[in-house]
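To start, the structure itself, in structure tokens.
The other protein chains are all here in position, but one chain of the complex has been omitted.
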Amino acid sequence: MSTTRFTRVNVAVVAMVVASTSALAACAPGSSAGGGSGNNSTDPIVIGASLPLSGALAGFGSFQKWGYEHAVKQVNDAGGLSVGGVKRKVNLKIVDDKTDPNQVSSNIKTLISSDKAVGLLGSCTPDLVNPGAVVADSQGLPFVAGCDPLEVFTGVKKWTWAWDIFFSVPELSASSLKAMDELGFQTNKKVAILHDNGPDGKIVGTTIWPQMARQSGYQIVANVEFPVDNADFTAAVQKARTSGADILLVDCVTPQAISLRKQMAAVGWTPKVMVNEKGAEPVQYAQALGSLADGVIVGAYWDPSFPYPGAKELQQAFESETGRTSSQHIADSYAAAQVLLDAISTAGSTDPQKINDAIAKTDKDYAVGRVTFAADHTAKIPVVVSQWQSGKPVIISPKDRATGTALFPMPAK
Amino acid sequence: MTAPDLLTRAPDVPGPRRLPPLTRELGLLAALAVALFLVPYVAGEYVLQIGYLVLQLAALGTAWNLLAGYTGMVSLGSAAFVGIGVYTVAELDNHSSLPLPLAFLLAGAAAAVFALLVSPAMFRLRGLYFTIGTLALAEALRLWMVNSSLFGGASGIFLRSRAPKSYALYWMVLGAAVLATAVTLVVLRLPLALRLNAIRDDEDVAKQMGVFTFRTKLIAFSLSAFLMGVVGGIQALNLGVVEPYGSFGLSWTVDIVMVAIIGGLATRTGPWIGAAFAVVLEEALKGYAELHLAITGIVVLLVIRFAPRGVRGTLTARVRPRASLTGDRGR
Partner (left out) sequence: MSLPDTQTLLQAVSSGLLLGGIFALGALGLSLVLGVMRLVNLVHGELVVLGSYLALALLNSAGLDPLLAAPLVFLGVAALGYPLHRLVLAPVARSGEEGPLLTTFALSIIAQNVFIQVFSGDTRALDRPYTRTSVHLLGITLPTVYLAGFGISLAVTAVVYLLMTRTGFGRQLRSSAEDPTAAAIVGVNVARVHALTYALAGGLAAVGGILIALCFSFTPTSGTEYLLVGFTIVVLGGLGSVFGTFAGGVSLGVLQSLGAATLGDGYRTFVGLVLFLVILAVRPEGLFRRRMAA
């Protein structure tokens, strides 16, 4: 009795699955792999982006989302993007990747197949940019990213379709040491390094900083590695402190950067110079720490004061629209979107190959400076050194870009 | 005094004696497999990608169901087995030229070996302790992968071979889902199923009745791990670049539990239904990038509240008259 019922249910379920699959198939878009949505058509052009809008990196995602949307809005407000003599609206599709690399991969795939994106924009951090770039590269669709340090990006593979506009890790890491020389900081030249074990933290902490420091006559007296999600830094701080270093170089993400600075204050240690790459960059660092952030140095690649077209306006637009303090990430995302949009316009077509060729030929001033791509598909943004002073980032080096004078030594409290 | 089992009240599972003949069910499965195999010939890229996600979760949910649904071992360590599969194929891809099916089998085998190695410790834990223990185990493995430089560390590994076409990936994962389901169907007809059920209902009683509980649990644990490892191996090819945060991420574990419970625990078709439900919901909410997780959460809350036995279980309850429900083991 119940046996037949069970079977009946199972048959029903199988039938349902088959039916729904065929229904999906029936309403599915054609089997072309995207990108081919008609060159002469006047339909909107679809640009796709996967961003961390939830999960650990949601903070970055919100800035990037604004940068991408702002670039597209400007084009649409001007009547659309001129492609082959026709003005076409741009439809930006942004999906959340939940800070999960698996999700990035699947998002980029459906943006290509379902949304028929003709070009793609990247997520943030190597963990989330690289999986998307790999998909774009294998499916043959142009992909422009910011927010992926160049050496980590090029370390993955030789790219055909993916492009990266960001800073170079060695350059950024060296900038703070150079600034110390330039500004004539008087220290005992002893350096303590604290770094996380993420892909870039490891390179910076174990290779780049030690090399650079030795070259410039500094001595490494402590080097501590900790996990990306470390919480207690008292032992690490103790090690750095007892090493007698005047200079503390740190590479870690924001939550850890904040915890570390608090614990340094709690044990009452203030080195003469403190550099905290990566984590000390966003304004939330200074907001969470208050006066404790004062004097902390961090490499930067953008400031509204830079003499680039639209830099000042970009910050004003962000702050008036959102009421929040801006971040450098609005600039690299804005520039990445503009590079892609300009390339589509230059290509005069939505043909992926033509767009990709146009991206390669990019040579123009954007809000992050001049963008030209090297043979390894990277465009390097020049770096500067900034220091937190009363909750505001002040550019202290190089001198021709400086917006204020450096605090030295770092204030104790 | 041991903690009571998590699953003392299982949904209505017929004893092995009451199942329809294996041939009929395998026939149905084969029909389904053929139908799904043909999908790439009519459907576009998008359907194949969605199909991949559905079948991936169906396979994983089925594997988990074997352990949690039929044996009562609610594991929150799935991410470990998936991750091992991912990394096995990533390493094999870069250091050997093994044919893919063999690489997938090795991925499954690696996960099963890991299950075997940790079983002495894990099986000392019952019920809730087992659940939490597996969670800690997976987390420990993830941290080790992040910190050790043995397999690329936090930077991960790039797979040299070019990613297969969507239809190929779809077929691979279809194979895994069919394999997982076929394994479940067969296991349910073996005397083993009786022992698994006995352990689920009361492990101490099962032991007293003469069931070799350790051996029996180990079979379920490593079978489940094997199947998850295979799916992980396919995912490595799908991703093309693997790193520990995503490969060993908690989201695998959570998605698997969600799929199995929404579909209906200890039902053969539940994981498939749950997988389709979860993926379709996700796709439907794509447009609400900021709020889709909260909406997903609310939908899950409502499903558990109003279809507590899962979609499949609720379906059965509707078809079956109430009398046989109360007369059966289900309450």
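As written, the chain order gives the labels A and B, with residue 1 at the start of each chain.
Heads up, the rule we're going with is that contacts are C-beta pairs under 8 Å (C-beta built on N, C-alpha and C of every residue); 3 or more make two chains touch, one makes a residue touch a chain.
Since we're looking at a predicted model, the values are computed, not measured.
S.K.: Using the touch definition up top, pick the residue from A:Ile220, A:Ala265 or A:Ala360 that touches the left-out chain.
M.R.: A:Ala265
S.K.: Where the complex has a chain not shown, which of B:Ile261, B:Val279 or B:Leu315 is the residue touching it?
M.R.: B:Ile261
S.K.: Taking the entire complex into account, which one of A:Lys178, A:Lys239, A:Lys272 or A:Lys312 touches the absent chain?
M.R.: A:Lys239
S.K.: Residues on chain B that touch the omitted chain in the whole complex?
M.R.: Residues in contact with the chain left out: 1, 3-4, 6-7, 9-11, 68, 74, 118, 120-122, 124-126, 128-129, 131-133, 135-137, 139-140, 143-144, 147, 250, 254, 257-258, 261-262, 265, 290-291, 293-294, 296-298, 300-301, 304-305, 308-309.
S.K.: Considering the whole complex, not just the chains shown, which residues of chain A touch the missing one?
M.R.: That gives, for chain A, the contact residues 53-62, 99, 197, 224-227, 229-232, 234-236, 238-239, 242, 254-256, 258-259, 262-263, 265-268, 282, 284-285, 287-290, 292, 324, 413.
Just so it is clear, only the chains that are shown with their structure count from here on.
S.K.: Name, in rising order, each residue of chain B that touches chain A in their complex.
M.R.: Going through chain B, the ones touching chain A are 14, 18-20, 24-25, 28, 31-32, 35-36, 39, 42-51, 53, 143, 146-147, 153-156, 158, 162-163, 166, 235, 238-241, 243, 245-246, 249, 251, 268-269, 272-273, 276, 283, 286, 289-290, 292-293, 312, 315-316, 319-320, 324, 328.
S.K.: Sort out for me which residues of chain A touch chain B in the complex.
M.R.: It is residues 1-14, 17-18, 20-22, 24-25, 28-34, 51, 53-54, 94-96, 98, 100-103, 105-106, 109-110, 112-114, 126-127, 130-131, 134-135, 138, 152, 155-157, 197-199, 202, 227-228 of chain A that touch chain B.
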